[in-house]
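With one protein chain removed, the remaining protein chains of the complex are shown where they sit.
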Amino acid sequence: MAILVDKTTRLLVQGITGREGEFHARQMLEYGTQVVAGVTPGKGGQWACDGRVPVFDTVLEAVQQTEANTSVIYVPARFAPDAILEAADAGIPLIVCVTEGIPTLDMIRVCAYLAQTGTRLIGPNCPGLLTPGEAKVGIMPGHIATPGPVGVVSRSGTLTYEIVYALTACGIGQTTCVGIGGDPIVGTNFVDVLELFEHDPCTEHVVLIGEIGGNDEELAARFIATQMTKPVTAFIAGRTAPPGKRMGHAGAIIEGGSGTAAEKIAALEAAGVQVAAHPEQIPQLVTRAS
Amino acid sequence: MAILVDKTTRLLVQGITGREGEFHARQMLEYGTQVVAGVTPGKGGQWACDGRVPVFDTVLEAVQQTEANTSVIYVPARFAPDAILEAADAGIPLIVCVTEGIPTLDMIRVCAYLAQTGTRLIGPNCPGLLTPGEAKVGIMPGHIATPGPVGVVSRSGTLTYEIVYALTACGIGQTTCVGIGGDPIVGTNFVDVLELFEHDPCTEHVVLIGEIGGNDEELAARFIATQMTKPVTAFIAGRTAPPGKRMGHAGAIIEGGSGTAAEKIAALEAAGVQVAAHPEQIPQLVTRAS
Amino acid sequence: MKLHEYQSKQLFASYGVPIPQGQLASTPDEACRAAGELGYPVVIKAQVLVGGRGKAGGIRLAQTPAEAAEAAEAILSLRIKDLPVRKVLVDQAARIRSELYLGLVVDRANRQLVMMASSEGGVEIEEIARIKPQAIHKVSLNPFLGLRDYHALTLAKAIGLGAEHMRAFSQIARGLYEAFTHWDASLAEINPLAVTESGELLALDGKMVLDDNALFRHPELESWRDVDEETPAEREARLAGLSYVQLDGDIGCMVNGAGLAMATMDVIKHFGGAPANFLDIGGGARAERVATALRLLLADAHVRVVLFNIFGGITRCDEVARGIVAALEEVQPTVPMVARLVGTNEQEGREILLASGYHLITAATLEEAARKAVAAARGEAGG
Partner (left out) sequence: MKLHEYQSKQLFASYGVPIPQGQLASTPDEACRAAGELGYPVVIKAQVLVGGRGKAGGIRLAQTPAEAAEAAEAILSLRIKDLPVRKVLVDQAARIRSELYLGLVVDRANRQLVMMASSEGGVEIEEIARIKPQAIHKVSLNPFLGLRDYHALTLAKAIGLGAEHMRAFSQIARGLYEAFTHWDASLAEINPLAVTESGELLALDGKMVLDDNALFRHPELESWRDVDEETPAEREARLAGLSYVQLDGDIGCMVNGAGLAMATMDVIKHFGGAPANFLDIGGGARAERVATALRLLLADAHVRVVLFNIFGGITRCDEVARGIVAALEEVQPTVPMVARLVGTNEQEGREILLASGYHLITAATLEEAARKAVAAARGEAGG
């Protein structure tokens, strides 16, 4: 067992005929994910990925004809909000948005609408979901992960790979790896995913990978302290980041003296979380706690 | 017992310092309704109705200080949408909007928002609620009603009084009289109120007063046929109304050949409802069915 | 408030909806000049605010100046459903491959706007609904999201448009939606939306009804109102804040509240009479408005009896009685009058009427009032 995606996932790829969409659709197929449909407006009736995936003009058609139950979005930033809304309106319960660069106000509106429909959104600006050996939805490289008892949740992309790779190298497998995305507004935050891991019988240990900016790690710490029984190990990127300078994506900035790594580490440690000094220390801490 | 309002209703009057607001606040007080607060922005700190009702600048303050649990709105049409939203945001679970002339698109937005908050709105453009002997919220004349076993629900104003008056004159009392309003978009429709009456142990019989326009009566007929155990008697105004001509308020118009009285009467009769030929026949039909 | 075809199309065009080139004309000469400028063939269309123009001969094709002159003259002399034709729209005629329907309406039950499209354009949507309901496709529009490209695309696919029309259809759907929401419409239709032989989409006809309650936001539209649509009496009533609709009967009714006014008409009919009008004096009417209402009734030559049915709530019976007396003093009535006043201040109201010295037939119930009015209209002695 795992969370969010598994062998039963029937995946729809929005933007499947674009450069990124097609590339990753192939990667996901190769990993064994059931990619059942693609959507690109105006290209309905074509086939993508060497004829393996039918393309539809609208998500609604794709859902009606293929019973897709999860969507992953690779369309450009200015079209991505509509793509998310279209998937939600078509009744897709789980949407993963890989697209980066979506304006914050657009995401505020999208999230307010999704709150009405009850749709779960992962991202945007996220690497997606990977349940080793079962399904890969997004852009995480599949070969770095292996099945096992550790749930991984992260705001970062490549840093997640680094840590998953280190776990795998030490023989520690994962239930599901979840990249929630690094933007200020994301559809699913740490607490949501921690709750899923807490209730997932296969997950025995959780690794949380945070970074500077916002207070999602602090909220996670409060949740861990009050609601979680499983051990959590964390790493927070950006101890050396200077205040007021944006570190890459829009979320990673220390504003008005808050959102620092020090504050986040303190909050997590107070909640009983082991916080690693550097990423490759994580496997060791996980082993020690298990 | 009754539905929606009773002795425990703690009423807030939005627009209490206006001509209509003050007049009806007095009427409601005289009827015995607990009018606990009024709101008029900029007039906080004053007292209305000869010092009996404190006035606040915002609904939030009024709720915090008086524990009002129901609001009735008498503010002009262009301010009424905000008044409804303010009451909903302040956590008031039941809002009655008497104001007429609110643009339809405004009400579409307001209702979409209320659907998120779970607030119940009666109206707009409605006479309100009257639970005889307990509470009067809106503009219905209190003296025409008397306690008893009949629930009354209506899209009309004075026609409701006519029928309630006729019932009372024949010695047939009412649990609650509900005027849902005659606009195309109202917060609560016939089906919602029928459901409340069906579950109200004191209501033994329901009188439904419809009119031309829309298809709320048809939806009510379907609900009555499939979900109601209590007898329903109805009257539909506008048998003689010509198509394409608006009869007074925005809702009463036969458009594109639908929304006629004949269609509504046929639907209701097919659902086992007795439909009166003229309003004053209602008491007789109610007596016969009981 | 209904808009004419030319007004609706003008609003749609300002939101990017393609319409034929056209000009408005009030005389055959103007129509011919317009046709000459636009180039033949042209379509000449009566601008009246009722349906069924085509069947009434209000739409004609003209290939030459002679035909245009003849068509314009014929149409401008028509009366369609009792309305005179005062203006025609002269449009370049399009070469039509197929006709679609696109409309936007308020869905009361779901409290949302619904966009409807059909491949069966050119006939009224009610007709399509009757003969081929499966040809009507709908999407509900959440007010916070509005119309999105995927909604338009869904409709375009449903009515069988090919990929080459998607962009144009999306733009038209968006234009219709924006015109609707910006101008607070309650209905907006493009019917037919033509696919031309050159493969373009073109709004050949347009219809728009605006929400009267929202006109305060659009004062610039007041001048667009076609006063010819109303009878002079309806116009006077509207300006006085009364809801008034003229009908064919002989019993003039004055009632407070739309539902009660309709019910009063129904009861008159039930007892064998015929109402001369619908007249709602509204809630809380003051004496002056009541007097205007009564003057309107008494000015109608068809009215053989007047029936007052007032159920006081917000409206006070004494105010109504004062208005009645004020109007009676001005216009000496020659027809019998039946008065039924109950509710708020009914006693005071009855006393005012009694003290005025005018003879009014009184009634305690609506049924009684209606019976007496019907009898009086037949010339039978009453109350």
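For reference, chains read A, B and C in written order, and residue numbers begin at 1 within each chain.
In this section, a residue touches a chain if its C-beta (ideal position, glycine included) is under 8 Å from a C-beta of that chain, and two chains touch if they have at least 3 such contacts.
Because the structure is a prediction, the values reported are computed rather than measured.
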Chain not shown: contacting residue from A:Gly18, A:Pro103, A:Pro147 or A:Gly173:
A:Pro103
Per the whole complex, from A:Ala62, A:Ala83, A:Ile122 or A:Leu159 the residue touching the absent chain is A:Leu159
Contact with the hidden chain only, please: which chain A residues?
20, 77-78, 100-109, 111-112, 127, 139-141, 144, 154-162, 165-166, 182, 184-185, 189, 209, 211-212, 214-216, 219, 235, 237-242, 244-252, 256-258, 261, 277-280
I need the residue numbers on chain B that touch the omitted chain, in ascending order.
41-42, 44, 57-61, 82, 85-86, 89, 109, 112-113
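The rule is short, and it goes like this: only the chains that are shown with their structure count from here on.
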May I ask you to sort the chain touch graph into line, ring, star, complete or other?
complete
Remotest chain, chain A as reference, centres from CA atoms
C
When you take the mean of every protein CA atom shown, which chain's own CA mean is nearest to it?
B
Quick one: report the Å distance separating chain B from chain C, using the average Cα coordinate of each chain.
27
If I count partner chains per residue in chain A, which residues reach a count of at least 2?
none
Touching two or more other chains, which residues of chain C qualify?
142, 144
